[in-house]
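Worksheet: one structure, shown below.
With one protein chain held back, the other chains of the complex are shown just where they sit.
Presenting chain A:
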Amino acid sequence: MTDSKYFTTTKKGEIFELKAELNSDKKEKKKEAVKKVIASMTVGKDVSALFPDVVNCMQTDNLELKKLVYLYLMNYAKSQPDMAIMAVNTFVKDCEDPNPLIRALAVRTMGCIRVDKITEYLCEPLRKCLKDEDPYVRKTAAVCVAKLHDINAQLVEDQGFLDTLKDLISDSNPMVVANAVAALSEIAESHPSSNLLDLNPQSINKLLTALNECTEWGQIFILDCLANYMPKDDREAQSICERVTPRLSHANSAVVLSAVKVLMKFMEMLSKDLDYYGTLLKKLAPPLVTLLSAEPELQYVALRNINLIVQKRPEILKHEMKVFFVKYNDPIYVKLEKLDIMIRLASQANIAQVLAELKEYATEVDVDFVRKAVRAIGRCAIKVEQSAERCVSTLLDLIQTKVNYVVQEAIVVIKDIFRKYPNKYESVIATLCENLDSLDEPEARAAMIWIVGEYAERIDNADELLESFLEGFHDESTQVQLQLLTAIVKLFLKKPTETQELVQQVLSLATQDSDNPDLRDRGYIYWRLLSTDPVAAKEVVLAEKPLISEETDLIEPTLLDELICYIGTLASVYHKPPSAFVEGGRGVVHKSLPPRTASNESTESPEAAPAGAPTGEQPDVIPTQGDLLGDLLNLDLGPPVSGPPLATSSVQMGAVDLLGGGLDSLIGDTNFGAPPAAAPARPGAPIGSGLSDLFDLTSGVGTLSGSYVAPKAVWLPAMKAKGLEISGTFTRQVGSISMDLQLTNKALQVMMDFAIQFNRNSFGLAPAAPLQVHAPLSPNQTVEISLPLNTVGSVMKMDPLNNLQVAVKNNIDIFYFSTLYPLHILFVEDGKMDRQMFLATWKDIPNENEAQFQIRDCPLNAEAVSSRLQSSNIFTIAKRNVEGQDMLYQSLKLTNGIWVLAELRIQPGNTSFTLSLKCRAPEVSPHVYQAYETILKN
């Protein structure tokens, strides 16, 4: 006896009967009735009228029945919110049932009931279940938090569930950890700014350990989460990669793809010169190939992902061409995808083999596939120059088959080959012309017409050929019409004497009889050109054409980078970012690859554009002048010191500032691939340092005393650097920044040949001169050096923002350390803003960008504060007294042109100040606050 009988009742009084049965005393009968209800629900009948009767069955000790009732509730609670409340009591009770299956069932179901009133009651049971002794209940509760967050995010935050969830990441049970990670990742996606997962080296380590113990799906959650982490340097990236690579041997293809994603992402940070980089490349190929041994549907998913990987890093699969050869019984979607990958992998080394295959495919019977194969031959010709000749002869062979669609397709690609290799294969034109009459597809007709027009001087009867098309001009598609117009004009320019009539005819057809504006416009332009200045017309119409690019159908690099971050998800199958097909708030966060390492960049192959990372938000304000001004500044103020005094008046400076936010986000985007507001850009920097002296003199407010200098701290202990100890600090004096270093030799041998280098950093800090240690440093000797710095180095957003990674070399080795520089060394001397401008800017910066801080235990009064800050280039623009409190309005500007506006509230007799900062790049605010603290307390 099977369940299918429940589907069979379709009588009229059904609902009524069911109602009676649901209220029956007999347990068996009740259960049967509920099954019938669910069966009806499953096939889409509305059984919501039975709501109270079904809910009445909820209190049962039969697990199967309970599950069915819960199922019913999930489906109909939304349409009967008031009655759904009736169920709450049972839920709450079930959450305390001794059987963990029931507790979990209850909490799982409650999360699926999207009724506000119910969610309130859910909180207490959920809290208990999150701390349940049974891991099965805990793992279910973890997911429930994500469900609840989807219904009411505020409630989840208020109830502190996020913290509990974070605690679960350290749970002893790997399944709970995995679900907690999954839930947090899900929540984090709708809160891009929140640091929910709080990924840091320690937590990453924990996750990597859990990775070894999780179920396969848990491993996927963890790997996906790891992929969102941004390692701080290449070494960390490498060590994570090393621990992820074993996953490539997992039997579950989804685990493999998630691991591939992590590796592809972190590889971005590894230098190509590293041995490990090569090892990793080698390790990636076999698992990707193995994915193709699965069922066709899985193969397709694998192929779509491989298609992305091949575009990003063709070297991984360059030797694996054969596995993409098409088999007779492959489904068409697999065939087409394989073909696409074959073309991408085609190179001089394997082209012969590829061509032989493509020719084979081109004689198949499936039209779509054959067309694509013919097109592929053309693409090979364009991609691999050495093969062009063979491709062309293969295409000619195919044209001889006279199969109509093959001929048309071949002519379309031959046109492209002509574009790529002009004046090389014209001998085939005669063969093409023979097939003129068989062309009935617009694209092929247009291609043929283009060829005739382009080589009109070599085709004796070009005028006749074109004229034959002209007869049915109005029946042609626009594409063909446009092409015909251009071709005849070309013909006229080449053979003016015999074709005047023809050109007249086409021009009048295009301009007078057509209602297509494009066609008319093009016709008029040609007409006027020809009538006013035939020489110019010749130059325009017969101009040398730009070369067509080698690769067609490439995914645009920024999109490709984003899609690489989505390997193994639907986005990688659609080749569209999630925002393109996911409705609602989720999925709008764009992911981006980590920035490349410096050493990597130099060896970058030209086809891979710099990691232009897609960014989360649009830059807030980008006035059009911003671009212009930015360009101007960029051009004029290249070297830091030689800048012309472009902005001597504060009004002009104000203009720059207004644009500041938008500008630097803009440039940050395009040039460096860091998130928008974060990447402080270069153009502003030169102004700051370049004009500082001038500004100081003219404004007369600058003091020459220089900013506060912190005492030297040990940056590199001797034990870590084979006896070299480095301590240092940063100073800013009269517009120049320097790094004051103290090098001590604690080793037994002499040190010499010192050199220093900075990694790319947030503000482009770089040594302005080489590190000069004049004499060799003998044991126990100490030397003090002041290294001048500038801010025109390469920019990359660091975390924390003011992190500076330094490499110091001597005759013994190279040592690395990183240090944090105080932000006030970047406050430039012309950071005083005009009053009006200040007000306008303050208003203009959105309130979300405002950050408030408390400065405690500062005994100074307003005047002292003001003057002390001024010596560090924080300028007080206005002072007001409001209800006994002193309000100081201040401005400062960073070397990269970012303005920070401040309001400092000082209450007499109170040593705590309130500091409000507004800035278009809000991430600098905490560092500015720290600068305030340092300056005021020292």
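FYI, a residue touches a chain if its C-beta (ideal position, glycine included) is under 8 Å from a C-beta of that chain, and two chains touch if they have at least 3 such contacts; residues count from 1.
FYI, contacts and distances are computed from a predicted model.
Colleague: Can you tell which of "AP-1 complex subunit mu-2", "Calcineurin subunit b", "5-demethoxyubiquinone hydroxylase, mitochondrial" or "GDP-L-galactose phosphorylase 1" UniProt lists for the chain that's not drawn?
Modeller: Cross-referencing UniProt, the chain left out corresponds to "AP-1 complex subunit mu-2".
Colleague: For the chain left out of this view, which of A:L298, A:C433, A:L559 or A:L820 touches it?
Modeller: A:L298
Colleague: Of A:F91, A:F221 or A:F266, which residue touches the hidden chain?
Modeller: Answering carefully, the residue with contact to the hidden chain is A:F221.
Colleague: Specify the residue from the set A:D46, A:E96, A:E360 or A:D518 that touches the hidden chain.
Modeller: A:E360
Colleague: Using the document's definition of touch, tell me which of A:L22, A:L68 or A:I222 contacts the absent chain.
Modeller: For the chain that is not drawn, the touching residue is A:L68.
Colleague: Just the residue numbers, please: which parts of chain A touch the chain that's not shown?
Modeller: For chain A, the residues touching the absent chain are 2-4, 6-7, 35, 38-39, 42, 61-64, 67-68, 71, 99-101, 104-105, 108, 111-112, 134-136, 139-140, 143, 146-147, 173-176, 179, 182, 186, 212-213, 215-217, 220-221, 224, 243, 245-247, 249-254, 256-258, 286-287, 289-290, 293, 295, 297-298, 301, 322-323, 325, 327-329, 353, 356-357, 360, 363-366, 568-571, 573, 578, 581-582, 586-587.
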